[in-house]
Structures are given as C-alpha cells and as structure tokens.
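One protein chain omitted, others in place.
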Amino acid sequence: MNIFVCVKQVPDTETKIIPTSDGSFIETASIKWIMNPYDEYAVEQALLIKTTIPEANVTVVRVGSVKDTEALRTAMAMGADEASHVAAGDNLDSYSIAKALKGAIEKTGRKPDIILAGKQAIDDDCLQVPQILAEMFNLPSVSVIVGFEMNGTTVKVKREVEGGALEVYEIATPVVLACNKGLNTPRYASLPGIMKAKKKPLAQLSLADVGVTDADRRVKYSGFKLPPEKPAGKKFDATDAAKQKDVVAQVVGLLRTEAKVL
Amino acid sequence: MDFALTSEQREIRELALKFARNEMIPLAQEYDEKGTFPTEIFKKAWELGLINVCIPAEYGGPGFTGLDGVIIGESLAYGCMGMNTSFMANDLALLPIVIGGTDEQKKKFLTPFTQEFKIASFCLTEPGNGSDAGGIKTSIKDGGDNWIINGEKMWITNAGYADLFVVYGTIDVTLKHKGISAVIVDAKTAGIVLGKKEDKMGHRSSDTRGVRFNNVKVPKENMLGKPGEGWAIAMSTLDHSRPLVASSALGGAQRALDLSIQYAKERIQFGVPIAKHQAVQFMIAEMGMKIEASRLLVHKAAWMCDQGIKNTEVASYAKAFASDSCMQITTDAVQIYGGYGYSKEYPVEKLMRDAKLIQIYEGTSQIQRLVMSRELLK
Partner (left out) sequence: MANVLVFTELHDGHVKPVTLEILGKLAGQSADIAVIGDISAEQIAILAKNGAQNVHKLKGANLDKYSPEGYANALAEFIKSKNYDYVFGGATSMGKDLLPRLSTKFQAGLASDVVNFTMDGGVFAGTRPLFAGKCLAKVELTGPKPHFVSIRPNALGMTPNPTAGAGAASDVNANAGEIRAAIKEIIKAASTKVDLTEANIIVTGGRAMKNAENFKILNDLADVIGATVGASRAAVDSGFAPHAMQVGQTGKTVAPSLYIACGVSGAIQHLAGMRTSKVIVAINTDPDAPIFTKADYGIVGDLFTIVPILTEEFKKLLGR
C-alpha cells in the first residue's frame, strides 16, 4: 500500500506578521517555521494506517523552500519512511503547489492508494490543495475529515460540516483525504526517531523536475498590509428602561454588520 | 567559531520544548502544590528518548553529546525545574557508571535503563556531610562475598521511586577521601529503609528523602572501580553533571524572562504598559544578559566535555553563574509581577522557590567558588 502525505512548512502561529515595505509578501527573515498543524493529523493518520499494514510505504511530500526544522524531517522522525522535497518559493499559489505535489508523487514511481493532507495551511488558509490534487489525479476526495476507518481497500470517513454535523462517506481506494483537528492525536517525534530520520531517503527535486513553471500560477497576491486597527470600543448607556431595547438592538446589529461575528 | 546549534540539535530542542509546554507546564502548578511525583510525565519523557541522556550508544543509549544533553535539560527545565530534578537525577546516578564502570557493569546496569522505564537515585550527601563530602561516614565493609553498607544518606532525589541506588561510602573513614568508594545497589535489596518524604520550599514534585542502609549486602562486582577510587569517579562525574544541573537553572530563568516580558507588556500602570517604565526595562535587560551569558557558559562546559578537554573550572562557572543568575532573575520576575507575583495564582513565585535549590545542590555556589579559585590559583 502506498500512502503519500502532503505537508507544508508555515510560520509559527505566534509569529508577528510584517508585510514587506513593497507589499509583495511578508518579512520571512526572523520567522520560526513549523509543520502546518493540520498536516500533523495527516502524518499521524498515515502512521496509524501503517500500524495495521506494516508493509505500507509512507512518503511525505513537500513543496517550498528550505528552512530550519524541516517539516519533512519531523514527519520522518514521527515514522514516515521517506520524503520528497520540491524546492520552491514560499508563496506559490494552490494550483502550482498541487501540480508540483502531483509531479513529485509520480516521480516516486509508486501509485498512490491514499493521499493525506491537512485540510488547510495556516499561512494562506485556501483549503484548496487536497481537492485540486484529487481532481488532477482524477481521484475521489473528502475534506475536513474527523473520523477514519479502513477495511481492506474501503475507507470510511466522517466529514465535519457547518453546524457540527458529520457526513459519512465510504470510498474504495485510491482516494485523497484532507484532515481536520480531532481526527487523531499526533505523536511526538521521539528522539530515536529524529536520529533514524537522518538516514531515511529524502529526494530533492526542482520545479522543473515536476513540470511546474511560472505559467502555472493562477492566483496573484499583492499589496500585503496589516489589517486596520480595531476601532476604539463603543460604550452604550442602557440604564434608561425606555431605551434599553434600542440599545441592545443597535449592538446586535453592529455585531453583524461591523464586527461581522454573527 | 560556530555558535549555532546543528539542525539536529534544533530538532531535539523543539521536541523537548514541545514536551515541556504540552505535558509539563499544564501540570507543574498542581504537582508543586500537592507534591505529586510526576511518574506519568517521567515515563512519557523516557518513551520519547528525553531521559538518561548520558548513556552511550554502545549500551543502548541515544548517543547524545554533552551539548545535546544540556539542550534537553534546559528545555525540560523550562517546563518545570522540579520535575526536571527528578529526570536529571537518573543521569546523576548513572554517570558514575558511565565514567567508572567496566564493560560488564555498563551492560548490566545501564542497558536495562534503555529497555525499560526505570528510576535511579544518587546517594552521596549525609545528614552530617553535605559540602564536606569528603568526610562521609557511610561504611562499605568487605564481607567476603559481599560488600556490607551501613549508614544514613540525606536529601536523596527520587528515593521513594528508585529502582537503583548508586551509593558513595567509605572503606575506612580515616583515609578521608582516599577511602571513598562507589557501589551500585538494587533498590529491592534488604536493609534499605526509606525516610519520610521531605516537605520542601520548591522542587516539590521531586521526591526527596533520607535513606538508611542497615547491613545492606551488595555483590562484590557492584563496586565501581577499586576501593578508594570513588572520589576520583565522583569528581569526574561532576565535570559532566554540573553543566547539566546548570542547564536546569538556565531553563527556569528563561521561563521567568518570557513570563516577565509577557506581563510587562500587558500590565498598565500610570497610563502605559509597565514595559515602558525604565525600572522594569532595566530588570528585563539584566535578565536577558544573564541568561545569554549562562547559556554560553553551559554550552562551553558541555562542549569541553565532549572534546575530552578538562572542564572543571568552566563547569563550576556554569553551575554557579547559571544558578545565581536564575535566583536573581526569578526574584525579579516576582518583582515585575508585583502583588500578583506574590500570589500562587501566578506562575512566577514557584520559579523563585525552585531557583533557590539550584544554588545549593550539586555543589553550593560557595563550594563552586572554592573550586574555581583552586583551579585558577594552581
């Protein structure tokens, strides 16, 4: 069984995001990079499948630049068998990334049975790559999964939708699955694992190797800027019984139109 | 000169810090208050390979350098200095075996610690002999087939949970330090009586007790080196263990600094965050400066060990400087928090209580200065 896990390396959630002076991206010099948190659930699920199918191969694939604490090394330290890294910038769009991932997976020569990824990357929050990848491979996909069971070559997953309801899907492999928090509890990379990871195969590829060029970009970002300052808090006097209802109605309205939280 | 950590060391630190944040910090306050021994956390740390950093690869250990060890030590201490004292005590006990043991002894006593979760205690201090370690009175008598140990040890970390004791005693009190010998004792051996758990100012999740040895019989092959070689083993051990203990002070100090910065940015007095007041800024600056200096000393002391360079005075510098700095830094952290810092509701008073012990154990700050001056004035 061939399991592929797509991981992305993203800025740590505590990082202060500062747009570059020309607004073309963000300052990356002093960023602490981590494995995309949602991808941890994908790596963990792959390793859980491997527990039941020890001969399964778990290959982790990543598109992006080389940074400290490689997400690929962490995944291999957790237990993945090998990795492929496609060197690229950190602001490729989803389409290019998916195409590069597909190329890297195909370059291994192994046909995917299950492709796992986190449901979204916390840098661009696009929630696209797993579905694009599935369409490119002409495979079925289910995103935002919080439950997984496998029986032979049939996979049963629970997808979380608005309101907290769960859609249950049963699919024959091969399939692409995008993982959400709650699917499992990602294991730590143990220290022996970190040591073993050094000896595991890591294939280095270029975008050209996987057939991706600038012409594959579909979405362009520019004008990066900080969001506007939160306006000063508003205080409303609701001590007068006659005005109470109006005051409350006003605040509720503002919560919808101004704060946009409901 | 490359001050940078290798990418592998960065990964190790990441893992240890992640463990400290996720597993240790959430329970540190509660375990400190209740004096709960962190068995589950200790075991989890062992499963991840964060414990027994001193065991060499040939005996099933991770094959860490001393520098790797202090990186882990600092990270775990960031989570809780008290829990880390329990974790580190394993290394303090096993190091003498690593340094002075035969190949058989290492296989027999170190390897099992890599295969199964076990706890060890290191027994040197006695009620009447702390700093004056050379004058210990616990006797190790030749009983023909065995050594027979009699005596009382005090302030023994992990005593209530140990599977193994490494005990320093003397074959002849009149020989002073030339009579000192070390033996490895299985905790289940008859005649070992554990004292009551001590109620301490800090490191309260660490189990500390007196241990009495009443005619405890130990196989002849359990002695490390020959009779009388114990002192040399102990001194050599300190060169490795002092940087490790110093790293604990370093981790605690870093936590205190991080908490102080966070609070200083939030707490508003006189219309501005207190981080804008120079009095507070200067305290924070001192903290940062001392931590950076501590870290450099700790890393250098460990690095020298790894290079096989005698590091006695640098190890002392590291231990004294890091622990004295930690005391000052955690005290200032409480000061920055003001009234809230004095309350158990906030995490800094525990750090201050924990810092105190590191100035005392593994050679007091005063003993360290004796060591330093002796080395310098040779």
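Letters A and B mark the chains in the order given here, with residues in each chain numbered from 1 onward.
Everything that follows uses one rule, which is that a contact is a pair of C-beta atoms (placed from the backbone, for glycine too) under 8 Å apart; a residue touches a chain by one contact, two chains touch by 3 or more.
If you're wondering where the values come from, they're calculated on a predicted model, not measured in any experiment.
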Touched by the hidden chain, which of the shown chains?
A, B
Which one touches the absent chain: A:39, A:70 or A:124?
A:124
Touch list for chain B against the chain that is not drawn
266-267, 340, 345-346
Interface residues of chain A toward the undisplayed chain are 11, 13, 17, 19, 26, 93-95, 98, 122-129, 131-132, 134-136, 139-144, 156, 158, 161-172, 175, 217-227, 230-231, 233-239, 241, 244-245, 247-249, 251-257, 259-262
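FYI, only the chains that are shown with their structure count from here on.
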Using the average of all C-alpha atoms in each chain as its centre, how far is it in Å between chain A and chain B?
40
Going by the contact rule at the top, pick out the chain A residues touching chain B in the complex.
68-70, 73-74, 77, 188-195, 198
Could you please specify the touching residues of chain B with respect to chain A in the complex?
7-8, 10-12, 14-15, 18-19, 47-50, 62-63
